[in-house]
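Here the complex is missing a single protein chain, while all its other protein chains stay put.
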Amino acid sequence: MTSWKVNQLEKQPVLRNPIFIEGLPGIGNVGKVAVDFIIEKLEAKELYEFFSYTMPHSVFVNEENLVELPSIKVYYVKLAKNDLLLLTGDVQPTDEVSSYDFSEKILDIVETFKCKEIVTLGGIGLGEIPKKPKVYATANNSNIVKRYKKLGSFNENLYGVVGPIVGVTGLLLGLADKRKIGAISFLAETYGHPMYLGVKGAREILKILEKRFELGINMNEIDKEIDQLESDLLKRTKDISDVSKQTAIKKLKGKLGGEGIDYIG
Amino acid sequence: MTSWKVNQLEKQPVLRNPIFIEGLPGIGNVGKVAVDFIIEKLEAKELYEFFSYTMPHSVFVNEENLVELPSIKVYYVKLAKNDLLLLTGDVQPTDEVSSYDFSEKILDIVETFKCKEIVTLGGIGLGEIPKKPKVYATANNSNIVKRYKKLGSFNENLYGVVGPIVGVTGLLLGLADKRKIGAISFLAETYGHPMYLGVKGAREILKILEKRFELGINMNEIDKEIDQLESDLLKRTKDISDVSKQTAIKKLKGKLGGEGIDYIG
Amino acid sequence: MTSWKVNQLEKQPVLRNPIFIEGLPGIGNVGKVAVDFIIEKLEAKELYEFFSYTMPHSVFVNEENLVELPSIKVYYVKLAKNDLLLLTGDVQPTDEVSSYDFSEKILDIVETFKCKEIVTLGGIGLGEIPKKPKVYATANNSNIVKRYKKLGSFNENLYGVVGPIVGVTGLLLGLADKRKIGAISFLAETYGHPMYLGVKGAREILKILEKRFELGINMNEIDKEIDQLESDLLKRTKDISDVSKQTAIKKLKGKLGGEGIDYIG
Partner (left out) sequence: MTSWKVNQLEKQPVLRNPIFIEGLPGIGNVGKVAVDFIIEKLEAKELYEFFSYTMPHSVFVNEENLVELPSIKVYYVKLAKNDLLLLTGDVQPTDEVSSYDFSEKILDIVETFKCKEIVTLGGIGLGEIPKKPKVYATANNSNIVKRYKKLGSFNENLYGVVGPIVGVTGLLLGLADKRKIGAISFLAETYGHPMYLGVKGAREILKILEKRFELGINMNEIDKEIDQLESDLLKRTKDISDVSKQTAIKKLKGKLGGEGIDYIG
């Protein structure tokens, strides 16, 4: 009775010690920015495409000035230590039933590939731009947190700091537990403004993932790219009532996979 | 499982090189105004009527002071170059599932008639009344844009100018692509005020459609009609808090197919 | 697939030339007040009870300090000229599908009894309290309006005065037309404040119904009752931020069948 259709885009790959990493849109698009970077830098390949009539009834205009239906996809990449399955998209399920249904579909894939671990990524919205965003972690069992502890760069005391973790980022942890699959979530501080893109927070999360999975991403290179974007964004967010500047931000965000939310019809 | 019923109102016509043009209500009702003009001037005939319990649970009072259920209809007209199928209505589907379902129903009709092309029309809401509204175009493949390029009067760089295109105007392009049907959307600038009717924007779109499909509409005649309406509307929008003026606008909008949104029960 | 259950509360009566009159809650509860008066004064009998899980998930506290589920009922009364079926309730269906479904159920009853006519009642919300509320009429065919014209006390030029007529009051007219059943709606001006009860508007509608159906209601008597209530309400609406006064209004409204909307849990 699920509303979600899964379309497999290429032959089922054989994956070694696979890890599933989620980065759907959310506060500051922190998770999406991080996962999109990994997909781009490691040239991950498309594997599954998801579609549901419960997705937004709208299309996006892409850089080629052509329209695209909202898209949610799983990519994969083979690495020396752990192969990765990577979930990203333009949108995430919004209503309750659709969000639970989608998360169960993802867990079916996780079980198909016998993934060792699920990692979900997200943001914690603050009232101002954090200079040095902290990363918090929570999980569905304490063992999985221990595996990351030696990497040392996150705070594991999330209780009382935030309320519910809303959406797929949270549900995957809760529902994975019912299937006895370990899952951890990294949430980076970011500015809670709808126009703000949490690139700095995404960078902090990428550092942890680099250490854990030896992605082979040149963090210095990414740092430079992010610094440039961050600096451009800061200039532009000073006056967000200026339409031409907003357009510039939208273009910047477009490059990073973020999208403005305007309405035409 | 669709909630939409299609009622065929007359014998299936034979159409030559048919084009499907959509003009449902939206920002400034730009698309609706343009398509309603074509239907009226070319005396297009009713072909299909759509109905769903997901439509607004309300009725409109018409010029004869009689009530009418909300209506969505497809008309057709035979022309020298391309026969046209024309979609207009009082409302458009509002929720996600209903909007996707409706768009698929429309594409079934498009396939039944082997339409060569889909054209959807809409508005881009600005913060003020545009003196000379620009028209933008986007499509589901670049070939269809090229066909229109020689007509020269639109801007094809929509990326970064707008966010998602919401509703049937956008979905038809995205879903048509899955069926390998070319589809283009023309969006005219208009004033984003709920009481404003985008007649000037509709005129700019009509000029392009006239050139492309040789509708045989006397643009000078339409220009005069629109100038008169525009001038009446401008006078009246100066003070929209005045109830009697609002009534006048509603009557004007009623003639053009627009409707005020009040609630009684 | 409808969500509505109909419970018949007594043996099917034989009705002569029956008319169906709707008075569900709406703006100023004008329709409900009018129909509840008829039910009370003519001692109409309960015939059908409606129930759906799409109704508000809440209970009301009645004058005996006991709870009651929200209720929608059809009553009937036998009169010299036309027998009447009378629809009233605590609530009306709120979402689109539920509202269409309910209206079709009502029309099934209308057809079962071969009702000659449907009359729906409602309010038009104004920005201030009308001294002498005007009554407007609209219908699903012009013949039915003519039958009422000689009664002379309403305005039949509703076009441009109001936008859509929302809810069962409007839908019954539109959907009855599909079944070739004549239906008319009387809408009385009232004050559009959520705490205001449109008793004066209801009185104007009752006058028309009295003339048409010879209800045998002593209008002078009702006038006195209404004048008293109206005067009490006016005193109290002067300061609606005063909680004790609001309580008084709620009690008054409770007597008339209206209800305040507070939330407890």
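We call the chains A, B and C, going by the order they appear; numbering starts again at 1 in every chain.
Heads up, the rule we're going with is that a contact is a pair of C-beta atoms (placed from the backbone, for glycine too) under 8 Å apart; a residue touches a chain by one contact, two chains touch by 3 or more.
The shown structure was predicted, so the numbers you read here are calculated from the model rather than taken from an experiment.
Enquirer: I'd like to know which visible chains would be in contact with the absent chain if the whole complex were considered.
Expert: A, C
Enquirer: Of the residues listed, A:139, A:181 or A:226, which one is in contact with the missing chain?
Expert: A:139
Enquirer: Could you pull out which residues of chain C are in touch with the chain that's been left out?
Expert: 3, 53-70, 243, 247-248, 250-251, 254, 259-265
Enquirer: On chain A, where is the contact patch with the chain that was removed from view?
Expert: Answer for chain A: residues 24-27, 31, 92-93, 95-97, 99-101, 122-125, 127, 138-142, 145, 156-171, 173-175, 177-178, 185, 187 touch the chain left out.
The rule is short, and it goes like this: only the chains that are shown with their structure count from here on.
Enquirer: Using the touch definition from the top, what's the fewest steps needed to get from chain A to chain C?
Expert: Shortest path length, in steps: 2.
Enquirer: Measuring from CA centroids, which chain ends up nearest the centre of the complete protein set?
Expert: B
Enquirer: To test your reading of the model: what rotation angle superimposes chain A on chain B by C-alpha positions, in degrees to the nearest 5?
Expert: In short, 90 degrees.
Enquirer: Return the chain whose centre of C-alpha atoms lies at maximal distance from the corresponding centre of chain C.
Expert: A
Enquirer: Counting only Cα atoms for the centres, state how far chain A is from chain C in Å.
Expert: 53
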